[in-house]
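Excluded from the complex is one protein chain; the other protein chains are retained at their positions.
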Amino acid sequence: MSTAILVRPTLGQRISGPATAALEFLRLLSQRPVGLAGFVGIVFFLLLAFVAPYFVPLQNDPSLVDIYLTPSAAHPLGTDFQGKDVLNQIVYGGQPIMIVAILAALFSTIIAITFGSIAATIGGRIDTAILAITDVTLTLPKLILLIAVAAILRPTSFVFLAVILGLLQWSSLLRQIRAQVLSLRERDYVEAARSLDLGLFHIVFREILPTMRSYIAIHFIFAMTEAMYAQVFIIFLGLVPVSGSNWGIMLYFAQGQGALFFRDSIWYILSPILAISLVQLSLVSFASALEDIFNPRLRGS
Amino acid sequence: MPVLSVRNLSIDYLTRRGPVHAVRDVSFDLEQSETLAIIGESGSGKTTLAVGLIRLSPRGTKVATGQILYTKNGQTSDIRTLDDDDLREYRWAECAMVFQAALNSFNPVITIWEQFLDTARAHGMKDRHKVRDRAAELLDLVHLDAKRVLPAFPHELSGGMKQRVLIGLALMLEPQLVILDEPTTALDILTQRSIIDLLRQLRQRLGFSMIFISHDLSIAAELADRMITMYAGRVVERASVADMFYRPRHPYSMGLLRAVPRVSGALGSVASIPGSPPDLMRLPKGCTYAPRCPYAIDACREADPPLLPVDTPRHEAACIRWQHVAGVLGSDAEVPVAEKLA
Partner (left out) sequence: MTAVPVASEPIGVRWNPRRYFGGFWRHPIARAVFKAVLTIWVTTTLTFFLIRLMPGSPVELKIDELIQTANGALTYDDAKAIASGLFAINLNAPLHEQYASFVWNLLHLDLGNSFLSAGTSVTSIILSVLPWTLFSVGTGLLLSFIAGIGLGLLAAYRRNSLLDRVVSTGGSFVSSIPNYLIALLMILFLGVQFRLINFTSMRGAYSSGTQPGFTPQFIGDIFYHAALPITIYFMTQIGHWILSMRSATLSALEEDYVTAARARGLSDGRIRSAYVGRNAVLPLVTQLAISVGFIVGGAAIIEQIFAYQGVGLRLLAAVTQRDYPVIQGIVLLTTGSVVIANLAADLLYSKLDPRIGRAGGASG
């Protein structure tokens, strides 16, 4: 057994550590083609949503002459009911959707981690209260409530929308985090930490949560898919005051303007459908691959 | 003809990184009404062997070579060559395997009665009343109240009760051979006692042959006629119980016996075996026990020693230094190994 347990890592080790981990991760991912495809898809759409707008100028001028043009060199995906280029809208339309999805997932994850850990570490009445609230929220029909809340509160900012979506999602992750923290609490290294009188925060954030990293990452991705579903849902139904243009708004107008029924305008409605579907598929495939990778039982022999 | 004759049986687990040789070239005979104990550490291959005897190995296991010859009424058949229907009949009607009580051996969502019925039906007993009578009879045999046990669900029974039910169920079709895997593990000591007594009683009454597998030497001492010690998938010593307990000739057997302290008398020289069992995928050249053996010499690391008869023809050990081991032990007296080495 090595006695050099407390030797500090050299700079080279510190840099190579994460790098080798990343390479190892990519290697494992390449063994799962569907997951790899999902990963590539996510990267592609992130680039499309956040990087492409810097390279593609925004074309926002309606042109009545160009309504519902079929795909051509000038308009690879045709034009919409206002004569605006569809491809351009797809490029610019991803960002709001993805931002809201990420924010909502972030928000729900933070709530789940905070209150799940609190419930598990403090226990007692607070635990019972948090658990009761979670159980109640878990059973509520989220989409119906979303419709009602959106109708009554009429959120205009996307951040507000993200907050509402986040508030509907934290329940299942909270329960899981609470369960994990409870089980880990009893483990030896936590006992060791406690006996060294390290504070509560330290125990939770430094000892317990790092082991749940993969868990939380996977849940974050699933939360993003749920947020995207709910978001497009609510926009499509016209319950959110529409401003600007994003994939969901494209769908809303497409349906409203009857684009569904014109043969020439198929790309106007098909593009956002494909974009959203591909993002969802990529997220789900990647998350499933992650589950597979991080589950030690299934790996190897 | 022995009831069961296993000849050169080898079983491999097929993994992504290569085959794991869980059972290597195992042979033994079991006579009518004889009880054989197979003793080994976890990972020695004993459970793989037991499960292989009724061809119930999990997916990804392959029986590489060997024969399992079963004889009844003068007719011998190789279990390995049985087709599915014959195999299903063999299981339970000829050879019943009792699993650890601590394991989930019962379907948790149906009653004990239904599980009796399922077993009976699978072997052609369709008459519910007959099955009912037989079940009551069997439960009586294992000292349980049928009226209470049959309508119960498995989770309502204690470990000891479940073990008894498993034993009773095993005897339903009057098999010639009963295999028990760790029959007393995970039971408290009083229950262990009662199970051992029960097995002894039943064996006397019904005369079946028994193989039991354990890491617990005391049950071997109580019930077995003959013993086998297994290490890293191989049989390393084969002897009668008395020979094994007082005159072991393989260093591993000796190590095992030495590790068991006596309740009464001098502590003697009790010691555990240093080191750990080898990786079954990468076995060392030569004797697999050599790395942990206090008597190993260079010759040991050259070739895996075959089972050689030692003192008597019915006592075999796979060690080229068995005479040295006999010398270390000193006497042949019926005294525990730990005391002899003190």
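Each chain carries a letter (A and B) given by its place in the written order, and its residues are counted from 1.
Here, a contact is a pair of C-beta atoms (placed from the backbone, for glycine too) under 8 Å apart; a residue touches a chain by one contact, two chains touch by 3 or more.
These numbers were taken from a predicted model, which means no experiment stands behind them.
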Which of B:5, B:35, B:119 or B:288 contacts the chain that the document leaves out: B:119
Per the touch definition above, residue among B:104, B:218, B:276 or B:323 touching the missing chain: B:104
Hidden partner chain, touching residue among B:68, B:149, B:213 or B:300: B:149
Option touching the unshown chain, where B:28, B:92 or B:322 are the choices: B:92
Residues of chain B in contact with the chain not shown: 51, 54, 56, 58, 88-93, 96-97, 99, 103-110, 118-119, 121-123, 143-145, 148-149, 152-153, 155-161, 164, 169, 188, 190-191, 193-194, 197
Contacts of chain A with the absent chain, listed as residue ranges: 34, 132, 135-136, 139-149, 151-153, 225, 228-229, 232-233, 236-237, 239, 251, 255, 260-261, 263, 266, 269-270, 273, 276-277, 280-281, 283-285, 288
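Basically, only the chains that are shown with their structure count from here on.
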Inter-centroid spacing, chain B versus chain A (mean Cα positions, whole Å): 54
